[in-house]
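Everything on this sheet refers to the single structure shown next.
Removed: one protein chain of the complex. Kept in place: all other protein chains.
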Amino acid sequence: MAKTTSWETVMGLEVHVELATKTKIFCSCTTEFGGDPNTHCCPVCTGMPGVLPSLNRQVVNYAVKAGLATNCTITQYNKFDRKNYFYPDLPKAYQVSQLYLPICRNGGIEIEAEGGGKKIIGIHEIHMEEDAGKLVHDPWTDSTMVDYNRCGVPLIEIVSEPDFRSANEVIRYLEKLKAILQFIGVSDCKMQEGSLRADINLSVRPVGSDKFGTRTEMKNMNSFKAIARAINGESKRQIEVLEEGGVVKQETRRWDDNKDASFAMRSKEDAQDYKYFPEPDLIPIEISDEFIENTRNSLPELPEAKRQRYVSELGLSEYDAAQITSSKYLVALFEENLAAGYPAKEIANWIMGEVMRMLSDSGKEPEEMGFEYKYLGALIGMVQKNEITRNTAKKVFKSVFEEGCDPVKYVEENNLKTVTDTGAVKAAIEEVVAANQKSVDEYKSGKEKALQYLIGQSMRALRGKADPQTVTAILKEILG
Amino acid sequence: MNLKDMTALELGAAIKKGEISAVEAAKFSLGQIDKYDEKFSCFVTVQDDVLARAEEVQKKISSGELTSPLAGVPMGIKDNMCQKGIQTSCGSLMLKSFKPTYSATAVEQIMNAGAVPLGKLNMDEFAMGSTTETSYFGATKNPWNVKCVPGGSSGGSAAAVAANECFYALGSDTGGSIRQPASFCGVTGIKPTYGSVSRFGLVAYASSLDQIGPLARSAADCAAALSEIMKKDVKDNTSVKTEGVDLNSVLNYDVNGMKIGIPTDFFGEGLDKDVAAAIEAAAKQLEAMGATVEKFDMPIVKYAIPTYYIIAAAEASSNLSRYDGIKYGYRAEDFEDLLDLYTKSRSEGFGMEVKRRIMLGCFVLSSGYYDAYYRKALQAKALIKGAFDKAFEKYDLILGPVAPTTALKIGENLSDPLKMYLGDIYTVMINLAGLPAASVPCGFDSKGMPVGMHLIGNYFSETKILGAAHAYQQTTDWHKRTPSEI
Partner (left out) sequence: MVITDELVTYLEALGRIKLPEESRAKAQSDLQEILQYIDTLSELDTEGIEPMSHALPLTNVMREDEVAPSIPAEDVLANAPAQKDNYFLVPRSFD
């Protein structure tokens, strides 16, 4: 067999999203994150004998919203099924899910394709189901401890078509999906708390082939970066296996981000026979045309529409608009200050510059920004009114971002206002000129660099509180 | 006052009038249990707070707070209904040590009506069986003949009522588990329309078929008990709002002009001739009371048992998976790892019949067989419902035998599961269609064992079924007979 030199990675995603309901899917226990072990539980979510599920209306509402926002068709007669398997985190030994009639089907999300252009990632289906409990390893007894607090938290599973060809496409899709779900308010999508989890089905094939290779399923990636690493690692592993003449085994693999490698999970004895059948304890759900239309009309402006509007109406660049609309929280920051009357481009510049830099430096997500959004506008306002310099504003923003302080008070308390008294500015510059005769001479002999030095020294003497243009003008005047 | 011959309603009325106190009534029942239960083994647990409860109820009756016609009447609860703080074993080693921290809705409702529960009644393990022999706690005996089974799975409930150990009982019926033991023990029992009594807290056997219902000495007693528990419950997604049972209408029911159909297919091979004769005689009696009776064909009957066993076993295999030795119930003492813990706990905790049905259920749901078995059975279920819908366009009630025979000897069917399953031929279809049906005493066979007639009604026609049964009981005394030993 001729050696194939180039390979293509093919991927599909199963994204589990915890819905932002107040209560669990089948009982009235809170969905609040955390809590002492087994304190957000009742007989229903711990699968006690004889208990029955009672469906939370909001779960259906949210699932329909998610479906409409991702261009799906809503299944107007849908039902729950039982997926049967034994595991300690699943107290009933079956998960209530939807196999035969999932609530949403045939949707899609548009992303930027690898190598330019747009590409639609198909959504095969979205179904409702319940989350499992949490297992904690107890090193003292070498056993496993089970906490059912998360058990029964409502999930939607968004199953994509195998349309991905690169890690970048996967990340773009996830970013977009996350933004949409946050915008419509159905989930907070916090990966750290596990409210958004992506499993990746991945196979490789020779470029040009139209057959799929054997796929593996990868779990346990808890950040976008880990997902990208896992995809690259697993593609490489499969290609190596195939190039060495081996075969890829269909299996579930767990990504270990610390070891930068994936490991096959112990195969289950029952060879994945989930014995699905219609859940007899839950009656079917019928969704009317009217309900679908009302839900559609109640959807907020989605990120894609916002992005287009930011470009066409507000004059932002394509890139800036795309970045800002990638997060509900950045949009809120932008729109709140826009509504307060600050210029769109100026706010966008701040978000793309300082806000993004602080997020990246601190390793935070936009939803973790702890300051009041109006403070950004207050800073912009002070710069506009020449009350502080742009440089001062950047320094003040650091404190706003890190400590959440009110910039107006901060500027006042730290005496950071621009010195507007030209007499005082002139006096300070004269002192600098007198102390740096050497530079003055150099400038006079034609060295432009010396002027920059003198400006710097003057700004320093004024502790940055003067407008650099004014300083330059006065300096030039003094130097003749 | 001779409590022995009283119905639950008569006792309730006497308590209300102050002729007897709830405490005295409870003492009488405890005395009966002392006297007979060693022999019949109806109870798995006798509560130790019966007299305290009776005293509390009596106070509320005296103060006028409790007005239910059954307030203060001692009763029993099948051991698959959760009762807070009381062992709920389901007749299994698996749940021998299980004490729920919650109560079944039906239990709460009957307590709210002033019931004085005496304890928990024996049953086939996880309600799987029709003889009450598969109970981990030993077989219950038929009070009419201790060598015979009481039927099942609510055998403890039926036998306790027949033996006067309690005045009425709650049972559950998945494929005949109220009606067949009622028939075998000569008491009246009704399985109401699916969804009309909450299943919350009833330990599930087959979720789409399970229903709670009462067993008692008369149709009127059943109506009184049923009216307390036939209420919509938000905790049960399949619960339906109904008009309930109207006890007054039941007491004044007239069968004159009623149209009753008898499926000829109920009288095929396997039906005991004494049973057939008793049913024919009951039909004549109803005719004499003014009803018209006619025969009609219902060929789908022969597919009822396969359909039932596929659906029931499938659901059971899933429902019983939660018994894994982790959260509650039996846990094997020695195990090597998680899989071993599961397998040993379940193998030791479940009896043979339960294991058989789990395996059958796993088979019909397993990949490759689902369509041929489970899906097919759901289609057959639709056809069975359709056949009844058609029949009820013409008839008010359908009449037939409850079981092909009277009570069998203990051990007779235990080793032949298929033969035992075949005994469910008349009852299982009713659960598949979700219809209400009662067993009403209508005679005895040549060996002196009771025979019950099956009165099947359309959805939510409990008042009609029990009304007709009550009218019949006004002109017959089969239901008043008691075993010679009592």
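To keep things simple, chains are lettered A and B as they appear, and every chain counts its residues starting from 1.
We take it that contacts are C-beta pairs under 8 Å (C-beta built on N, C-alpha and C of every residue); 3 or more make two chains touch, one makes a residue touch a chain.
These figures come from a predicted structure and were not determined experimentally.
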Exercise for the section: Kindly state which of the options A:Asp147, A:Glu354 or A:Glu387 is in contact with the chain not pictured. Expected result: A:Asp147
Fill in the blank from the handout: Which of A:Arg165, A:Lys190 or A:Arg254 touches the missing chain? It is A:Arg254
Problem - Residue in contact with the excluded chain [from B:Gly195, B:Gly244, B:Gly400 or B:Gly457] - result: B:Gly195
Completion exercise
Of A:Ile283, A:Met356 or A:Cys405, the residue that touches the missing chain is A:Ile283
Fill in the blank from the handout: Touching the unshown chain, chain B contributes residues 97-101, 193-195, 208, 234, 237-240, 300, 302-303, 305-307, 309-310, 317, 321, 324-331, 335-344, 346-347, 350, 352, 355-356, 358-363, 366, 372-373, 375-383, 385, 417-418, 421, 432-435, 459
Fill in the blank from the handout: The missing chain sits against chain A at residues 21-23, 28-30, 36-43, 46, 54-58, 60, 79, 86-88, 135-138, 141-148, 254, 263, 265-266, 269-270, 273, 275, 278, 280, 283-286
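Basically, only the chains that are shown with their structure count from here on.
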Practice task
Provide the residue numbers of chain A that touch chain B in the complex, in ascending order.
Solution key: 43, 46-55, 82, 84, 86, 88, 91-94, 144, 146, 269, 273, 275-278, 280-283
Problem - List of chain B residues in touch with chain A within their complex - result: 80-82, 88, 90, 95, 98, 100-102, 104, 199-204, 206-208, 234-238, 314-315, 317-318, 321-322, 324, 326-328, 338-339, 342, 362, 365-367, 370, 374, 378
